[in-house]
Each structure stands twice: as C-alpha cells, then as structure tokens.
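As you look at this complex, bear in mind that one protein chain is not there, while each of the others sits in place.
Then we have chain A:
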C-alpha cells in the first residue's frame, strides 16, 4: 500500500531502506562494563580539535570545526537590516541549525524538527551574553550551523557554539569574549569529558547528583580554557594569512 509522499520538493528514494550489511573492519565492540576505563583516551581528555576560520567566502564570517567524528560548518551573515518593522534597540541573534540527512546513523528527514530547534536554542543561549548587541540596533545577525556528521548531540552543541563563536569573531562582530564550551558525561563513578554518541548512551544510565553536577561544571571550566587557546590560535592564523 503506497503512502503519499509528503516531500514533493525533493526526489524521494524508496520508502523503505535498510543499511547494507558488510564485513566489519574492526572487532565488534564488547559491552562496556562498569568500572572499566575509557577506550582510546583518558577520562578527562577531550577529542582533538581541528578548527579553521574563513572557509566560506560568501559569508561575512565562517568557521569549520572537526573533532574526530563530529564535523560542523558555521556561517555568519550580518549584521544586516532587520526585516521586521518593529524597532529593537538591541540587535537580534538568530541561530539556525541544520542536520544534513546523512549526519546521523539513521537518515534524518530534511524538514526542520524539534531537535534542530533545541540545539539552536542552546547555542543561542550560549552566545547571547557574549556578543555586544547593544551596538547594533535594528540589525540581525544570522548564524547558520550545518552539522555534517554527528557523534553525540552534546558534542554537537558544544562544537557548534565554539564554531559559531569563531565565525562571529571572523566576521568582525564586536564581542565581550570568545565562547568556549564542552560537554561531559557521568559514566559509573567517573566524569568523562566530551563523550561520543556511544559513550553518551552508556552515560545516560547513571544518575546525576547535585554535587556531581557541580563537579562536572568545574571539569568543563578547566577544559574550556584549553579550548579557548585553540580558538584564539585559529583566529590568529587566519588573520595572519589574509
């Protein structure tokens, strides 16, 4: 029984599709046991960051961030005139996030949904206090974040805010400071920084106590100073090259 295609603007593939079955390259991961150490890095290590600004020429400012399997591109257009006729004395920050259909394990429909919006709200929350919006009345700054590959939604939000912050700096918009962010997960008894999607699934099983939340925040703060150094370095290199 054929269902009607709701998406008429694109060429639709077959209604049902299955992942191809092929020989796994590496060994099948054994189930993580509580108490065993993290695979591949220490508990407090974040994934190595590749960050470069100025890759998209058409935009006022742009940045591309890659941390192992998470790849995010960010473009900033602005400040440009607000389309609304309402006078706003402070500029508006408009963050739009898009997950490409091939970014997650299961294909995402290209239509905007709640997850796009929740990531956008978090990134906007992080950036609003850092940008000097009072210098830009009647203007809007549009930030478009495209998630090319997604390995853990918390990692995406963190990397997305880092990329957006560098892109804003690349666009020459005045800010109070660079926004660095990172995510943590509580796995068993330990705090693991920058969890991947798999680690995020294991971590969801644990409970969060209030003091653990505070410890997580402190661990994040230490990491953020390192990330800040990386961001500043990337911007410096771009400025020196142009």
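Just so we're on the same page, contacts are C-beta pairs under 8 Å (C-beta built on N, C-alpha and C of every residue); 3 or more make two chains touch, one makes a residue touch a chain; residues count from 1.
We take it that contacts and distances are computed from a predicted model.
Undergrad: Since a chain is absent, check the UniProt entry for it and pick the matching name: "Cytochrome c oxidase subunit NDUFA4", "Metaxin", "MIP18 family protein" or "Ribosomal RNA-processing protein 42".
TA: The missing chain's protein name, per its UniProt entry, is "Ribosomal RNA-processing protein 42".
Undergrad: Using the definition of touch stated at the top, determine which of A:52, A:82, A:100 or A:128 touches the missing chain.
TA: Among A:52, A:82, A:100 or A:128, only A:128 touches the chain that is not shown.
Undergrad: Touching the left-out chain: which of A:45, A:174, A:218 or A:237?
TA: Hidden-chain contact among the options goes to A:218.
Undergrad: Out of A:10, A:39, A:69 or A:117, which touches the unshown chain?
TA: Result: among the candidates, A:117 touches the missing chain.
Undergrad: Residue by residue, what part of chain A touches the chain that was omitted?
TA: 114, 117-118, 121, 125, 128-129, 204-210, 213-214, 217-218, 221
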